[in-house]
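Encoded as structure tokens, here's the structure I'll be asking about.
Removed from the display is one protein chain of the complex; every other protein chain stays in position.
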Amino acid sequence: MLKKYIEIYRECIKISISTAMTYRFNFILDNFIMLVSNTLFPLVTLLIYGSGAEFPNWSLYEVLLIQAVFTMSTGVANIFFSGVLWATMRHIIEGSLEIALIKPVNCLFFLIASTVEFSSLSLFLGGGVMFAIALSHIGPVSILMVLQFLVLFMSGVCVMMGISLIMAATSFKWVGNSRLPEIFDSIKYFGRYPQNIFHKTISGFTSFIIPVAMIGYFPAAALLGEANGTAFIAILPCFVFTMGGIFLFRHMIRLYEGVGG
Amino acid sequence: MAIIDVRNLTKTYYTYRRGSSFSDTIKSFFRRERTCVNAVHNVSFQVDEGQITGILGPNGAGKSTTIKMLTGTLYPTSGHISVMGYTPFRDRNTYVNHIGAVFGQKSQLVWDIPPVDSFQMNKAIYSIPEKEYRNTLKELIGMFELEDIIEKPTRVLSLGERMKCEFVMAMLHKPKIVFLDEPTIGLDVIAKQKIRSFIREMNRQGVTFILTTHDLEDVEQLARKVIIINHGQKVFDDTLQKLKMNLGAKKIIRLVLAKPVAEIKLEGIKVIDRNSDFEYTLEVNLENSSINEIIKRLSEMCEFSDISIKELPMEKIITEIYKTTV
Partner (left out) sequence: MNFLVKKLKVIKAVALVTYKEWSAYRTHSMVSIFVGPVYFIVQYYIWTAVYSGKTSLNGMELSEMLTYFGITTLIGYITMDFADWNLQMLVRTGKFLTFALRPIHHRFFALSQKIGHRILGLFFEFIPCLFIFGFIFKINLSPANYGWTIISVVLAFLMNLYLNYTIGLTAFWLVQATGVRRVYLLLQSIFSGGLVPLVFFPKILQKLLLFLPFQYVSYVPAMVFIGRYTLAGVSIPIPQIVGLQAIAVVVTALISEIVYRSSMKRFTGVGA
């Protein structure tokens, strides 16, 4: 069973890569635009520090580290989970979700696998370069810190998977609202900055309610040796978010089948 | 009196060949091979006021190119066009006030709102006086029985209803000449009939119609004059009657047999295709015997499980035309 799913996933990735190669020019342009538009916020940070100002108690490279992690995390999530929203939306508008439903595999898995998209690869790589630069200006990193970072980073990716699925589930009811992702993008914005600049209520919200701080801030803080209890407690809502996303999406599919049948 | 006068109309496109591979695209960036396409070549014809003229031809023959040049939206490479005294491509801005057009595949209606709102918009664009607008709209809607339809959003309408609304939209400013490009494409039989009778009625009121189609039935039911274009050249230009005389009364019959027969041989019937022992395509000549009689004789000769009768396809008509005129 598992072998079959891995096999399917591998095939889907192959298809996605060969599609990207067919439209090379578009692929490169997509990547370029995705990268530049997502590095605008580090640009603002650079401009702030370039103007002689700063976030209190944060050096430029520390802030950039948060934003590099955020960019990498977004890159990973975009590649693997962002397609599912558009695919679901399109299927619902065109009434063609049945195509996915009649496949002899789990529908959610199939939608995620068949919408793997590498047009955000540069985003991940660009984030990686920024990450390396920022890290080289920051003190030594211990193995423990790296492990903490990895755990928190994965949790951040899980949050975005949860968000993608919740949005996809929402599109069952709110048909064709192409601006849906903007709502969550705006909330994610909070995760890009040191959390101590925000009011306590807000940082509580971004840690525990919609844990967007996990996308950039918490993993970066681990590498700076500042991962505290809050960061690890926040893994719990991340987990809840992912499971919630999966549950909600499946629930919507069941409803759809009920109505459609 | 000729309302449209076209002389030696020619349209030549130059296209650049592009390779599909990556290295081809790079190469084509520096050196491109130019290929020349004669979309319309040395075509001349005249249309009289109050006529319905059908421009026939297979896909890609140059019908649409011709009609675009007649509407002024495409420049001819050479030649002369005069419509109601205007030279369409030169006087486009004033000229388009006096013509109407329906392009089967290109809608003027706004997708998300009722057609009546789109009509209002054209009323302003063509500066139609309020009273005139109301009278014309009432008349057109009555003819199509669209009273309830025009208040519904366009996106919920059927293709036939939408097409009727396209016609209303094109006629609101009372154009003297209306150009139709494949007006019945994709419609069901009833909708086709409605639209044809609308065209006939408007024609009776004095509107000149030019329509392109590859549906012979459109022409048979509407046009008095037929122009056939193939490979950009005019191959026929005369009355519908003359066309029929040239072609003879021929139809295509497809048969699916229940039992195989050695041979189908009857007077006035020619086997033009034989897919298997069971499937035959026949060309029948109806000059000496009626379709009724032919079928009777066919059924005496063999047992069939399915039969369909069709008009001659466009390609066939053109080869027939070549045979009789060239």
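General observations
By letter and in written order, the chains are A and B; residue numbering begins at 1 in each of them.
Note that a contact is a pair of C-beta atoms (placed from the backbone, for glycine too) under 8 Å apart; a residue touches a chain by one contact, two chains touch by 3 or more.
Since this is a predicted model, take the numbers as computed values, not measurements.
Only one residue from A:F149, A:F172, A:F190 or A:Y217 touches the chain missing from this view: A:F190.
Across B:D112, B:E263 or B:E287, the residue that sits in touch with the chain not pictured is B:D112. Only one of B:H41, B:K68 or B:K164 touches the absent chain when the whole complex is considered: B:K68.
Residue in contact with the omitted chain (choice from A:I15, A:L43, A:I209 or A:M243): A:L43. Against the chain not shown here, subunit B presents residues 13, 65, 68, 71-75, 89, 92-94, 96-97, 99, 101, 103, 105-108, 110-113, 117-118, 120-127. Touch with the hidden chain on the side of subunit A covers residues 25-26, 29, 33, 36-37, 40, 43-44, 47-48, 50-56, 174, 177-180, 182-183, 185-187, 189-190, 193-194, 197-199, 202.
The working rule: only the chains that are shown with their structure count from here on.
One simple way to say how far apart two chains are is to compare their mean CA positions; for subunit A and subunit B this gives 53 Å.
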